[in-house]
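Yeah, one chain of the complex is gone here, protein chain that is, but the others are all in their spots.
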Amino acid sequence: MNNKPKKAGMTLIVKTITRLTVGLILLFGIYIVLHGHITPGGGFAGGVIIALSFIHLMLAFGKDLALKKLSEAQASFFESLGAIMFLTIAILGFVGGYFFLNFFLDKGEPFKLFSAGIIPLCNVAICFKVGAGLFAIFAALVFLKIGSGEER
Amino acid sequence: MIHNPSPLFVAIPLGAAFLVSLLGKRVKNFSDSLSNIATFSLLLLSLFSISLVSKHGMLVYKVGGWVPPIGICMVLDGLTSFMLVTVNSIAFLVTIYSISYMERYTAKWKFYTLFLLMLAGMNGVIVTGDMFNLFVFLEIAAISSYALVAFGTEHEELEASFKYMVMGLLASSFILLGIALLYSFTSTLNMADMSRFLVKTGAIQIVPFVTVLFLMGFGLKAALVPFHWWLPDAHPSAPAPVSAMLSGVLIKVLGIYALMRVLFNVLGISPPASTLLMILGIISMVLGGFLAIGQEDIKRMLAYSSISQIGYIFLAIGIGTPLAILGGLFHLINHAVFKSLLFLNSGAIEYATGTRNLRKMGGLGLRMPVTGYSSLTGSLSISGVPPLSGFWSKLIIIIAAIQAGHFILASVAVLISILTLAYYLKLSV
Amino acid sequence: MFELYILLLLMIMGAIVAVEIKDLLSSVIAVGAVGLVLSVVFLVLKAPDLAITQLVVELLCLIILIQATIKRGVPRIIGRQSFLTIFMTLTFIGLFLAFAYSSLRDLPQFGHPIMRVANYYLEQGLNKTGATNLVASVILDFRAYDTLGEATVLFTAVIGVLAVLRRIGRKKPGRAVRKDE
Partner (left out) sequence: MIIYFMCLILFCVGLYAILVKRNLIKIIIGIIITEYAVNLFFILVAYRSKGRAPILIPDQIVKNMVDPLPQALVLTAIVIGLAVTALMVAIAVRVYEKYGTFDITKIKRQKG
């Protein structure tokens, strides 16, 4: 795989289809995340879909292109950032007296995008965490070159 | 928040772990200092919680302001603050120790992140008052410990970690199945509410089955004897600070404490269950003791000795009188202290001499006087030599056994104590 | 609920195939099939959130497992565990199922849950949280603390994977190691 750097990835057909679909998949993931409090879905499913769109890119075009878009260090950074965001939302609840309080007093109008207080914010934080984290796992697993039975 | 600091026990280590993973690679010495600050503040907080509990009695914290059966609650009572002090004091000492010890491994910040996550998981298990929340935090602590066992990434570590992980996941599935059954029957997840419902509906078929499921699950996590065989591989393979943490507190929090909470606070302990606990405890005690004698690797010997001492605690829980529970808890804190001391010493010995074989390291007291004498103290205490604390806790357990009429069990406990002295003398002489 | 029985039978058969088939790749794909059927079952049981999540997770799981097995040229493992192990396991499973059968009768009948706490969520969920997806209101408001734990589990796994996959774990005297991996 590494001997032929020019021909990284799969065939032309796969690459073309990927180029067409990968943006749609990403967009679908973002939609699922933002509408998590109204329709089925939510931060977790959306985050996995976003991670899958990058993994899709990696499988079709080889790892170099995908890592140019989102490197492993960046993924790790985004993951920690998402985690800290989520924890901050939890700790902000202390303002109202309780850990994890839904501190928006006005919950907004039902069925609208901007409603339900902290729930959409949590969804976004989880999406960052899940998407970046799963991408990091996958990148690490693909990078590992396996020599069978070294130093036995 | 000053009235009830329960959420901070989880929030501080979690926040520290996230910050270490974000900045630990970029800023020099950041991970060392932040981890030590975090564990030290947790220690102070846990000491503070004792005074709170003694002043106010049981404290309940409603997460998100929801009333308990609807939301999750945290409970701070005597047992909780006792366990918190044990865990956090050991964790503080271990973090100090690992500042220089972990220099021998690469990627130190990953170690600290995983360590703090494990601590957060354990504290979460201790303070929670909700069944499913217990499971989630149990998984955090368990998953980080699987990764920590494999931290050296050599043959033995990976093998031990895989075995440990398979057994741990099996245990988790049993526990989750038990929770599912309980939920379907009681339709609530809050422990207090669940137990009220179970008492109201009276004796039923499902409680024994759930008890067995939990006994298998938590027994696997605590390495009771039929489920013990992962422990002597996993504990010695980990880096010394992690071994101290695993053997000293992790098996007690995930196994014994969680089982006690579930059995006493939710299901209610029945006579067959307590007999079963006593039998398993005695078998662990005897088998762990005899297997420890044959070992030449110092850490492996300590691991088998952990199984044996866990047996004492289970015996005490099985007897179930107040005196026995007191003795069991006293032995739990004693074992946490001296077993982590001995594991840390074994790390120091390996650091200095490069071997873990007991035969090759004679004359320890001359070459490393501090380590030698502290090991001697720990060994004497664990084998129950009179003025030291191990003696008193074992004495209480044995007296409780005699009071409850279990003379055979009491005599077996005395004999195993002498056996313990025999194999620990190998270490100190 | 006739279709549910068929789907469950399909899952059990798929699981048996996954466990017993010799070829590793086929086995991984059989597990993928079981996961997809599970996602359909979730849909039948009116849990659309879970159906989406299960489908997506199944895909990711399958990709990871295939990556782990496909290029290895893994030699087949011939032979079985000793007869004693199989016998003990089957005995254990038999006892487990018998015990389970006797105690399952206490559960409320299928299709008629008790729903003591859940009624509160159904009645007050919209007023108290403002979310119309009640599952989202439970995971991110009523029981948000669990979700913090869940996110932490994933975080732990990521750090764990990165730690386990380090090329060199211990610094040895003879081997040069770059600072911080």
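Residue numbering begins at 1 within each chain, and the chains themselves are lettered A, B and C in the order written.
By definition in this document, contacts are C-beta pairs under 8 Å (C-beta built on N, C-alpha and C of every residue); 3 or more make two chains touch, one makes a residue touch a chain.
Everything numeric here is computed off the predicted structure, so don't read it as measured data.
Colleague: Under the definition given at the start, what are the shown partners of the omitted chain?
Modeller: So, taking every chain into account, the missing one touches A, B, C.
Colleague: Using the touch definition up top, pick the residue from B:38, B:59, B:90 or B:143 that touches the left-out chain.
Modeller: Checking the options B:38, B:59, B:90 or B:143, the one contacting the hidden chain is B:143.
Colleague: So that we can see where the missing chain sits, which residues of chain B does it touch?
Modeller: On the side of chain B, residues 132, 136, 139, 143, 146-147, 150, 153-156, 158-162, 165-166, 169-170, 173, 176-177, 180, 183-184, 189, 229, 232-233, 237 touch the unshown chain.
Colleague: I need the residue numbers on chain A that touch the omitted chain, in ascending order.
Modeller: Spelled out for chain A, the touching residues are 39-40, 42, 44, 110-111, 130, 134, 137, 140-141, 144, 146-152.
Colleague: Counting contacts across the full complex, list the positions on chain C that touch the omitted chain.
Modeller: 1, 4-5, 8-9, 11-12, 15-16, 18-19, 24, 27-28, 31, 34-35, 38, 41-42, 45-50, 53-54, 57, 60-61, 64-65, 68-69, 72, 74-75, 77, 79-81, 85-86, 89-90, 92-93, 96-97, 100-101, 104-105, 107, 109-113, 115, 117-118, 121-122, 125-126, 132-135, 137-139, 143, 146-147, 149-150, 153-154, 156-158, 160-161, 164-165
Following the convention adopted for this analysis, only the chains that are shown with their structure count from here on.
Colleague: Which chain pair is joined by more contacting C-beta pairs, B-C or A-B?
Modeller: If we tally the C-beta pairs in contact for A-B and B-C, the bigger total goes to B-C.
Colleague: Quick check: how many Å separate the C-alpha centres of chain A and chain B?
Modeller: 35
Colleague: Would you mind pulling out the distance in Å between where the CA atoms of chain B average out and where those of chain C do?
Modeller: Each chain's C-alpha centroid was found; their separation is 27 Å.
Colleague: In chain C, which residues are in touch with two or more of the other chains?
Modeller: Within chain C, the residues that touch at least two other chains are 141, 144-145, 148, 152, 155, 157, 161-162.
Colleague: Could you list which residues of chain B touch at least two other chains?
Modeller: Expected reply: 14, 18, 21, 63-64.
Colleague: Quick one: which bits of chain C touch chain B in the complex? Just the residue numbers, please.
Modeller: My answer: residues 99-100, 102-108, 113-118, 120-121, 141-146, 148-150, 152-153, 155-157, 159-164, 166, 168-171, 177, 180-181.
Colleague: Quick one: in the complex, what on chain C touches chain A?
Modeller: Residues of chain C touching chain A: 48-49, 51-53, 56-57, 59-60, 63-64, 67-68, 71-72, 126, 129-133, 135-137, 139-141, 144-145, 147-148, 151-152, 154-155, 157-158, 161-162, 165.
Colleague: Under the definition above, what is the set of chain A residues touching chain C in their complex?
Modeller: Within the complex, chain A contacts chain C at residues 32, 36-42, 44-45, 48-49, 51-52, 55, 59, 76, 79, 82-83, 86-87, 90, 99-100, 102, 107-108, 110-111, 115-119, 122-123, 126, 129-130, 133-134, 136-138, 140-144, 146, 148.
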